[in-house]
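What you see is the complex with one protein chain gone and the rest in place.
The first chain written gets the first letter, and so on, giving A and B; residue counts start at 1 in each chain.
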Amino acid sequence: MKSIVCMKAVPSTNQVRLDPVTHTICRDGRQAVVNPFDASALETAVGIKERLGGQVTVLSMGIPDTERLLRDALSRGADTGILLSDRAFAGADTLATSYSLSLGVKEAGGYQMILCGKMAVDGDTAQIGPELAGVLEIPCVTDVCEILHLTDKEVQVKKGVDGGHQILKVKLPVLLTVEKDICMPRMPSIAGIRFGETGPVAVKGASELAADPMRIGLTGSPTQVIKTFTPKRQSESIPIPGTPGEQASQLAILCKEVSR
Amino acid sequence: MTKVRAFTSEFDEYRKDESRSVGQAESISFPENEEDVCHILKQLYKDKIPITLQGGRTGLAAAAVPGGGHVMNLSKMNQILGLRCNGGRYYIRVQPGVVLSALQKGIESKRLDTAAWTEEEQKVYEAFCQEPEHFFPTDPTETSACLGGMAACNASGARSYYYGAMRSHVTGLRVALSDGSMLCLRRGENFAKGRKMRLTKEEGGEICLELPLYQMPHTKNASGYYVCDDMDAIDLFIGSDGTLGVLTELELELLPLPAVIWGISCFFRKEKDAIAFTKKVRKEIGQAAAIEFFDEGAIEILRRQKARSTAFSSLLDVDAWVDCCIYVELHCESQAEALDTLYRLGEILEAAGGKETETWVARNANDREQQQFFRHAVPESTNMLIDERKKIDSVITKLGADMSVPDEYLDEVVEMYRRSLKEYDLESATWGHIGNNHLHVNILPRDGEDYRKGKELYAIWAKAVTKMGGAVSAEHGVGKLKRAFLEVMYGRKHMIEMARLKRQLDPYFILGRGNLFPSTILEEGEGKEK
Partner (left out) sequence: MTGLKVDREKCIGCGLCVKACVSHGLSMEKKKAVVNDHCTLCGICVDSCHVGAISLEKESVISDEQWKNSKGIWVFAQQKEGEILPVVYELLGKGRELADGKGCRLTALLGEAKEHGNTEKLIAAGADQVIVCRDSRLAEMDTEIYVKWICRQIQRFAPEIFLFGATGFGRALAPGVAVHMQTGLTADCTALEIDTKTGLLCQTRPAFGGNLMATIVCPNHRPQMATVWAGIMKAREPDPSRTGKVIETFLEEKDISRIQILKNLPAGVSDSITQASVLVVIGRGIGNKKNIPMMKELSELLGGRLGCSRPLVEAGWCEYKYQVGQTGSSVSPRLLLSIGVSGAVQHLAGINGAEKIIAINNDPKAPIFGISHYVVVGDCIEVVKALIRELSDIS
């Protein structure tokens, strides 16, 4: 079973905060981490490899530093990594990104399954999975919380839907986007880290992949950001001062009033 | 206006601390600053009312549990007062009620409330914010502890293996004595001559102290007063269990955070291999900031509790063949150094009987958090088990040893623990700072009989550990619960010396009565003198 796991490098959660004086964003220099949902996707793929044999390739589009995260994926059970890195890819929205990723998928060779995290914690759009599947013209199942049954021909999964869950069956190849709780990512061992440091990670640029320049990067992005700003605050709040005991007395009265 | 309040049932929870012992008191106060403290001390001094000091009440030795009299709870003195820079090092001034986790968060996120600081200190703060990250290295598992209490019992944590206990990081203290007079102590300014020490009160007047003559063990130690020839005066008050004065302000040294911190959990099939590994790591890996141990008993409880409680459902699974685990934390200057050290650690591991594949290496914040959760789940799940057993027989409480021995006795002390536990047929779980030969051997009584046997065994251990040149309390402090062990360690003569020392600073035995030694110790010992 050959699977490809798409991973995104995201800022570690605290990285972006607003400078209290200039009201602009300041980074605190922390390194990028793997999107937690993608870490679960990787663990799912490695689990599949352990059960059915095969190979796991991790794929990412990002700056050169992202190689570090692909090597970390190798240390956790992936076999090879492909990094799509080129200034030409920068500024991509989800449509351009999914096209670029599809080039990486082609580069990886044949596959039965593509696994993605359901969404990235910095973007939250959850669009890459369905859009990549659309480019590859394979079916897509989102919000998978459990893989119930898997053979080299088809997969049966449980997924979250509005108001509950659904069990469904799809023939391979398929693209699945997974919930973070689908499994717990393992930590690498010392042996795994040795492999991660020296294992095969290929870095590919736009021309090597024969990318259509009109479909990648900022040029290939139908959407663009025209403004970023801090959310406005509502001004009419009523403070409740005092000791915890005093505050609690007031709160008790308020709560009773409102819940009447 | 008096801040001394009657001890009504509203204050019930202030009758106990984490040791689960319960006391009683007649009055209580929550001073908000040094002035309040002195005012209350002076007021109560008139009638010689005994005072028990409290911070976060997270102590395990009942030092904060009152035996009548007044409770002075310092948790409202929770301000971070200022920052000083000297020679590139930063020193932070705090009130004793500042909670460790709040301090850690404030320093690491560089978000401190400096509104009340002086202009000079605010400038230092601005410079501090531009610096790379800093941290406070004393890391007891219970981060809701107050800094005053941590200083009072000379607390330590996993990282004290490398960085030392609380003592190493206290550079200044303001101490209020039982009569309300103040001492201001700075490290490096006042040294004893031999065993004679001079202290100058801020209001004027000197105190000449005759220090006890015992020799402290050369191990991690939080048992009794710190005394040695030509000692720094500040050290007398650190680890004094709230018996010599009220710490109204502390100055703490901050350290630059290492660029790279990695945690490695190594799993072993045999305890012997884990110990051999510890000794080798101690010798050869200078970058080890902590070396911690969990035994089979501890891991078994984790497995059991994970199966039963959703609180632990996100805990990583430990394979069935695992007997014990050693956790090594590496602090390095660079990724390259860390990687190199990791590989060396792996080689040492294989040589000791472990396997490089049977390790968890946490290199990023997420994994470290997972690993931390795992490590903290060990004492937590044990406490849950004891609470369950307590429901069946209320006399049951956790019996946790806190003893340390010198390096060369590691094998011997472990062998002794194992042999005697088997002999006494007691269930146990052991974990702790194996790097300092300081293991918390927790006996888990199944009934009242087990509890009795356990206490007996602890007394036996206290004697054996003393003989090996170790300490009966390595980090929890003596408080009231370990008084008997302190006596085993030092003998009655030296205990009386300690009490005499206390009398010089606190003539009416007002502060922390019952901590370290019974309050009647001098009457008994000096009956004839009177």
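The rule we apply is simple: contacts are C-beta pairs under 8 Å (C-beta built on N, C-alpha and C of every residue); 3 or more make two chains touch, one makes a residue touch a chain.
A quick note: this is a predicted structure, and the numbers were derived from the prediction, not measured.
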**Request:** For the chain that got dropped from the picture, name the residues of subunit A it touches.
**Result:** 11, 13, 15-20, 22, 24-27, 36, 63-65, 87, 90-91, 93-95, 98, 119, 121-127, 129-131, 133-135, 139-143, 156, 158, 160-171, 179-181, 214, 217-219, 221-234, 236-241, 244-245, 247-249, 251-252, 254-256, 258-259
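The working rule: only the chains that are shown with their structure count from here on.
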**Message:** Rounded to a whole Å, what is the gap between the Cα centroids of subunit A and subunit B?
**Reply:** 42
**Asked** Along subunit A, where are the residues that touch subunit B in the complex?
**Response** 12, 14, 31, 33, 36, 39, 72, 184, 186-194, 197
**Message:** Which residues of subunit B touch subunit A once you look at their complex with the stated criterion?
**Reply:** 109, 264, 314, 316, 339, 342-343, 345-346, 349, 355-367, 370-371
